[in-house]
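Here is subunit A:
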Amino acid sequence: MVKILQIEGISLQFGGVKALNDVSFHIEEGEIFSLIGPNGAGKTSMLNCISGLYHPSQGSIKYKDEEITKMKAYSRTNLGIARAFQNIALFEHMSVLDNLMLGRHTLMKSGPFSGGFYFGKAEKEEVDNREHVEQVIEFLDLQEIRHTPVERLAYGQQKRVEVGRALALSPELILLDEPMAGMNKVEKERMAQLILKMKDNGITVVLIEHDLGVVMRLSDHIAVLDFGKQIGFGTPNEVQENPEVIKAYIGENVS
Partner candidate 1 sequence: MKSILGKNLGNYRTSYRADMALLNSRNKKIGMVILLLVIFLLPMFASNYFIGLMTLCIISSIGAIGLNILTGFTGQISIGVGAFLGVGGYASAILTTSMGYSFWIALPLAGIITAIIGGLFGIPSLRLKGLYLAIATLAAQFVILFIIRRWVSLTNGTSGMVLQRPTIGDFALSSNTSYYYLSAIAFLLSAFYAINLVRSRTGRAFFAVRDRDMAAQIMGINLFKYKVMAFAISSFFIGIAGSLLAHYTMIVSPEFYEINVSIQYLAMILIGGLGSVFGSILGAFFITLLPVVLNIIVGSLSGILTDLSHILSAFEEFVFGAVIILFLIFEPGGLAHMWSNTVNYFKKWPFSY
Partner candidate 2 sequence: MKSKKFLSLIIGLVVLVFMAACGDDADGSGGSGDDQEVTIGTLADITGATGDTGTPYSEGQDHFFEYLESTGGIDGLDITHLSEDYAYEISDAQRIYQQYRDRDGVSAILGWGTGDTEALRQQVASDQIPFMSASYSENLKDLDESPYNFFVAASYSDQGRMVLEWIKDNHEGGDPTVALLYNDTGFGRSPIDDIKDYAEEIGVEIVDEQIIDLAATDAQSQLLNMEEHDPDYGIIQQTWAATTTILRDADTLDIDTQFIGLNQAVGEGLIDQAGDLSEGFMGVLTHALPYEDVPGMDEYIEYLDSQDMTVDDINMQHVAGWVVAKVMVEGVKNAADSTDGEITGEDVLAGLEAIEDLDLGGLAAPVTFTDELHAGTEEIRLGIVEDGQWKAITDYDSYR
């Protein structure tokens, strides 16, 4: 297996607070990788470091052997790293379709000139990408709400659009921050199936999820964070038996 992402000794500080403290793990290509830990453990901070919204004070991040630690967020997106946010960060005033088309941003080329006159290439590009977006719409079952502005959608639908927008990017690595939060059992199961399907299509998935049952079932590897420190890393079985992890999760049913 090829390592698609290597995290080495990442530390992140806000003022005096250490949000991440010397975290290291790696993610293999094509796997489902989960980051777990109690609230405030630094999971989302870790994702922010990977997607470039935060820049760690120490350590390095390598994507496919390329050093990306200091790279700007938008450039990482160009490399094929997509991200779905925990607290939905959709563009509320735009339709589902436009949100998904925004996901295609890096894959399109038309600039303000060709776009403004909308002839030839620019139109073809719009149509081609629309086709791709329609696949995502089908994949996530969003046909009925294509043209609806996101702000009018129910929470669960928005969650799906959030994931869909990341998928529209045709990513190689997708970062999903609690995609199932607030969902009922049926919806959760559907999302789990989608995640497995992504894996089938060769996309590497990084997942943050509180429902440990789901995590254990889906993941190939898991990293456990607690107060910014990494306390466990390995396959679901290895993690489940890690005494430090059990300590951190005392009172919770790990299996």
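In this section, contacts are C-beta pairs under 8 Å (C-beta built on N, C-alpha and C of every residue); 3 or more make two chains touch, one makes a residue touch a chain; residues count from 1.
Per the selection procedure, all candidates are chains of the complex that A comes from, given by their letters.
For clarity, every value in this text was computed on a predicted model and none was experimentally measured.
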Given options 1 or 2, the chain of this complex that touches subunit A: 1
Touch list for subunit A against partner candidate 1, complex: 51-53, 72-74, 77-78, 80, 82-83, 85, 89-94, 98, 101-112, 115-118, 122-123, 125-127, 130-132, 134-136, 138-139, 165, 167, 169-172, 198, 201-203
